[in-house]
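Have a look at this one before I ask anything.
What you see is the complex with one protein chain gone and the rest in place.
Chain naming follows the written order as A, B and C, and within any one chain the residues start at number 1.
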Amino acid sequence: MKLHEYQSKAVFAESGVPIPRGGVASTASEAKSIAQELGGRVVVKAQVLVGGRGKAGGVRLANSPLEAEDLATQILGMRIKGLPVSKVLVDEAVEPVAEIYLGVTNDRMMGCPVMIASSEGGIDIEEVARSDPEKIVRVYIDPLLGLQEFQARYLASAIELPRNHWREFIKICLGLFNAYKKTDSTLAEINPLVITQDEKLLALDGKIVLDDNGLFRHPELVEMRNIDEEAPAEREARIYSLSYVKLEGEIGCMVNGAGLAMATMDLTKLAGGEPANFLDIGGGASAEKVAVGLRIILSDPNVKVVLVNVFGGITRCDEVARGILSAIESEKPEVPMVTRLVGTNEAEGRRLLADADMITASSLKEAARIAVEKSKEVGKK
Amino acid sequence: MKLHEYQSKAVFAESGVPIPRGGVASTASEAKSIAQELGGRVVVKAQVLVGGRGKAGGVRLANSPLEAEDLATQILGMRIKGLPVSKVLVDEAVEPVAEIYLGVTNDRMMGCPVMIASSEGGIDIEEVARSDPEKIVRVYIDPLLGLQEFQARYLASAIELPRNHWREFIKICLGLFNAYKKTDSTLAEINPLVITQDEKLLALDGKIVLDDNGLFRHPELVEMRNIDEEAPAEREARIYSLSYVKLEGEIGCMVNGAGLAMATMDLTKLAGGEPANFLDIGGGASAEKVAVGLRIILSDPNVKVVLVNVFGGITRCDEVARGILSAIESEKPEVPMVTRLVGTNEAEGRRLLADADMITASSLKEAARIAVEKSKEVGKK
Amino acid sequence: MSILINKNTRLLVQGITGQEGFFHSAHMMNYGTKVVAGVTPGKGGEWVLDGKIPVFDTVKSAVEVTGANCSVIFVPARFAADAILEAADAELPLIVCITEGIPVSDMMRVQSFVQQKGVRLIGPNCPGLQTPGACNVGIIPGQIAEAGSVGVVSRSGTLTYEVLYALKLNGMGVSTCVGIGGDPIKGTNFIDVLGLFEDDPQTESIVLIGEIGGTDEERAAEFIRDRMTKQTVGFIAGKSAPPGKRMGHAGAIVEGGEGLAVDKIKALTSAGVKVVDHPEQIPEMIF
Partner (left out) sequence: MSILINKNTRLLVQGITGQEGFFHSAHMMNYGTKVVAGVTPGKGGEWVLDGKIPVFDTVKSAVEVTGANCSVIFVPARFAADAILEAADAELPLIVCITEGIPVSDMMRVQSFVQQKGVRLIGPNCPGLQTPGACNVGIIPGQIAEAGSVGVVSRSGTLTYEVLYALKLNGMGVSTCVGIGGDPIKGTNFIDVLGLFEDDPQTESIVLIGEIGGTDEERAAEFIRDRMTKQTVGFIAGKSAPPGKRMGHAGAIVEGGEGLAVDKIKALTSAGVKVVDHPEQIPEMIF
């Protein structure tokens, strides 16, 4: 789960990271009053969980409260990369002398947090990694010990931060790490961390990605989720603990197990089709869960054929079959369905589906081949 | 630095450890109103930083606010083991069904915290260690990981705590460890932790010993120090960062270095005398500090002779001599003084002291022998 | 010989009275696994599974009484870190954590402690291990593999079953199958298991099943190139997965250009591994 810029900055501020004065607004008139209160020039920033806001015109400078109101009206009406803008952040405008990158994330290979700093802030750190890899400095953090001052000092020294900013920078590093740790984040990032004209450090933009598995410890963060921004299918999948990722193809896939689901998608593609989604119903799924999964797939208008691939273990094929039948009954799908059921209670599962208008396959390869063929036939109609 | 019972319990409560309802009083009428507010029977407990309050009559049960007032009057007038009682804690009276010991301290040998539990609470744990060592259960705590739930569960299981109390007990263990950690304590102890008749756990008495070296992180705890309870000599030593321990003998010792100071005391004793104190002036002491040290020694009426032993390294013998002369000038001591100065600027030091009425010795052994002789002569006068 | 588990494995089940732990304990026992104890705090003293298995309050006491030398963990995610730490503290040499959904922050702490203790953790978020005919630890179905000479190591669950089944249909047996799990931070990686297979006389060839995310497969390729003499066949799931999206497993995500299936396939191929296009092809590649 990602936090918005304004939410991330609030979390940072709680840990002692300095952020610009500002406020969040859902309406243009709110934006205007925030600008009034701040005085001087302000920046109006679209709050959407997607990169490239600036290029899309979602971040604009206003010289007066009236202009702020006007810009807020425009931005609140936008969609950026398909996402509606429902909130804007109105911050005091700051003219930076320098822009720094500072982030902390989990390093998979080292199995520990890593703090990353660069004197080249303000742009995507992955871009810096490509163009100027020597400008990126890392310290690996002992997960039990946490970030130590000497490590923050090393970062300050390695990015050649002027010495008068070290004390404040170290405080910000410790604060950022604390924010990362206390929220169970997988990424906490300040980009840019700027040096202002009056020689202060300020977190101008911020981003936190929470570990979904850690959310049970943070009901206060879960409340920050803006469900309006979720597609209905994604929301339903989340509620039923189904792993669902929408894709652009036409073959809907329902599989038990993430690896098998990916393999099914891959095979579909190898056979000349395009998967419409990734969907893992998990282990031991109930008929209800299966039915929800199938409904989610069928709700995608691109889907021309559904491919069900289940290797029964804890998951029982008969239960899957019941779920399929229930979804068929309620949704009355017009697209063809190919099923391949193997393993626990396979015979009973096949028997249940025998009367339904269903194509069965015995191998994964065959199932994929038939699904692709069917999708092409549907296309021709 | 030790915290009083009422202070320790407040720290525990902040970490989620349940404590009895109650309040602290400096006067009998305050005690009465607390008792009134609590209702029912209360216990009035002397707040002194010494063991054996109960036996000394410093812990009494009162059936009414009036009786509480009466008992508070008595207890506030007491001295327990020489310490005046300036505060009483008035707690609701609790009749325990069982008494448990629970404490956490630093284990020197293992280099980590250890949590100790025993079903035999309510008495000194060292006594249990002698009489019933198998009733004491320990878990060693990884200093980076901290106390884990499974360790608290192990304690609950090993002291055979009834299962219905496990959840609360584990919470208390984690709370106690948290209190220990966040205060940089060397000991945090609940004794007894009681099971009440209505099946609750309650920390009936508590004790925290802070690490003096960690106090710089805890200004709020330093404020809890009650300087009235310190002897003036101890307070002066603390202010000047001198290590001073008052003893019962008649030979005042002033030495640089803790090990050498102990060795000097030991040698004094071996020569037939009794040291009046331990006093380490530290490394590189200034004349002022030396003078303060000597004044502290001379303020002890038991002192019949002063033995100064300095092995100069960073500490300069001439500086020590100047300090001695300054103290002699202001205090005009009547007791004989034996000095042994060796090392840095030894000659200059001796020269400075030559005119003063001072016995000099060249070896430690000789210095001790002379000091003891002199103390006996003084005794004969 | 197999690796890691065999007929002498004395298994402790943490979370034995929970729904999952109970269900799979029965399955493991049916398989012939020596399940010797269960742990559920607060239920010590009970006996479960037709009164055959004693339940203890703590791992320490379970180990003392039963001599368990392996633990499998079925407790819910929020208690799993504590359960692993408890098993590691009791110095059980092999700990298998089935639980899915453990926070990464917990796993980083746990990992550090487990390494200090010098014990082996498999998982979390894994199906466990199976040495066909001898011992089954975890949730891999019992009837889909026969004893034999193919070592299987995988980041996936059901996909592994698919492979085991394909091997069986082709008359091929398995020495040990190890599911190392789909989390980004896990106790045991490909290279650890590859090293064990290389040293195991029973294992003649190896199947490695990887997926997108991280660089475990790239490191495995390096290890295979430098250290392995036995034939390895590979499959990587997720060629069609888009970047930036998590494909079910917490670890299955392409981020910052890292973790692409195509890079993994390239690395493995250039290390001499035959990488197949779909799991059912695997048996025909083994000889």
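Keep in mind that, in the parts below, contacts are C-beta pairs under 8 Å (C-beta built on N, C-alpha and C of every residue); 3 or more make two chains touch, one makes a residue touch a chain.
Every value quoted in this text rests on a predicted model; they were computed, and no experiment measured them.
Engineer: Given that one chain is not shown, what are the shown chains it touches?
Structural biologist: Listed by label, the shown chains it touches are A, B.
Engineer: For the chain that's not shown, point to the residue among B:A263, B:V335 or B:I359 touching it.
Structural biologist: B:A263
Engineer: May I ask which residue of B:L144, B:V335 or B:I359 touches the chain that does not appear here?
Structural biologist: The single option touching the absent chain is B:L144.
Engineer: Touching the left-out chain: which of B:E126, B:E160 or B:D198?
Structural biologist: That would be B:E126, which touches the missing chain.
Engineer: Can you name the residues of chain B that touch the chain not displayed here?
Structural biologist: Contacting residues on chain B, toward the hidden partner: 106, 108-109, 111-113, 126, 129, 142-144, 181, 184, 186, 211, 213-214, 216-217, 243, 245, 247, 255-263, 265-270, 275, 278, 280, 283, 311-315, 342-344, 363-365, 368.
Engineer: Can you list where chain A touches the absent chain?
Structural biologist: Output for chain A: 142, 144-145, 148-151, 153-154, 157, 163, 166.
In the analysis below, only the chains that are shown with their structure count from here on.
Engineer: Based on CA centres, what chain would you say lies at the far end from chain C?
Structural biologist: So the chain farthest away from chain C turns out to be B.
Engineer: Distance from the CA centroid of chain B to that of chain C, rounded to the nearest Å?
Structural biologist: Going by mean C-alpha positions, chain B sits 54 Å from chain C.
Engineer: Please work out the Cα centroid separation of chain A and chain C, and write it as a whole number of Å.
Structural biologist: 28
Engineer: Which positions in chain B are in touch with at least two other chains?
Structural biologist: 142, 145
Engineer: Mark out which residues of chain C touch at least two other chains, giving numbers and ranges.
Structural biologist: 109, 113
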